[in-house]
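Everything below concerns the one structure shown next.
For chain A:
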Amino acid sequence: MKVDFNPTIPIYIQIMDEIKKEIVSGNRKAGSKVETVRDLAQEMGVNPNTMQRAFAELEREGLMYTERTAGRFITGDTVLIKKVKEESVCGYIQEFMNHMKNSGFGRQDIIRMIDEYAEVKIDG
Partner candidate 1 sequence: MDNLVEISNLTKKYEGKIALDDISFSISQGRIVGLLGPNGAGKTTLIKILSGVLCDFQGSVIIDGQKPGPYTKSIVAYLPDKTYLSSWMKVSDTIDLFSDFYEDFDKFKAKELMKRLKIELDQKVTKLSKGTYEKVQLVIVMSRRAKLYVLDEPLGGVDPASRDVILDTILKNYNENSTVLLSTQLISDVERIFDSVIILKDGQVFINDDVDRVREKSGKSIDEFFREVFKCY
Partner candidate 2 sequence: MLLKLLKYELKSTGSRFLVAFAVYIGIFAVLFGFFRDNVILTTMFTVSGMIALIVITMLTMFQRYNTNLYGNEGYLMFTLPVKGRELLLSKLISTLIWMIALSIVGIASMVCFAFAYGHINSFNLDVIAQALLNNWSYFLLLAFEYFLSTLLTIISIYTSISVSKLPIWRKFGVLMGLVTYFVISFLQGVPIFIMGYFKLINVTMHIEGLSFIKDTYVSSVIWIQTGFIIIFCVGLFFGISYLFEKRTSLK
C-alpha cells in the first residue's frame, strides 16, 4: 500500500490531494496519461468506487479530463496547474507569516530575510 490514509477524512479527498501533490511536484506531468481506475485503486489499496469518485471530482475541478477512446489525462492547462500549486502552499505561507509576525518582524524584514535565504539555498 503506497499511501497511508487518515481514516477520519473521506478517502477520495485524500486521493485527490495525493494526485494534486504529484501534479504540483512534477511527478505527474501536464498532459500525461493517468492509470485506469482499477489499476490506481489497486496500487493505492483503495476501493475502485472511491477512486472513481476522486477522478470524477478532479475532472470537475478541471485537473483531469477524459478522452473517450484514449483514456484519462492530466490537464495541459499550465495556468490552472500553477494556481493549484500556489493553493497548495497557501497554508504554509499563512503559518509562516503568522509566526514571523508574532516574533516581531515587519514586512520589509520578512522580504529581506526571504531574499537572503533564497539567494543561498535556492539559487546558489
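On the choice of candidates, all candidates are chains of the complex that A comes from, given by their letters.
Rule of thumb we're sticking to: contacts are C-beta pairs under 8 Å (C-beta built on N, C-alpha and C of every residue); 3 or more make two chains touch, one makes a residue touch a chain; residues count from 1.
For clarity, every value in this text was computed on a predicted model and none was experimentally measured.
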item	value
Candidate from 1 or 2 that touches chain A, complex-wide	1
Candidate 1-facing residues of chain A, complex	1, 5-12, 38, 41-42, 45-50
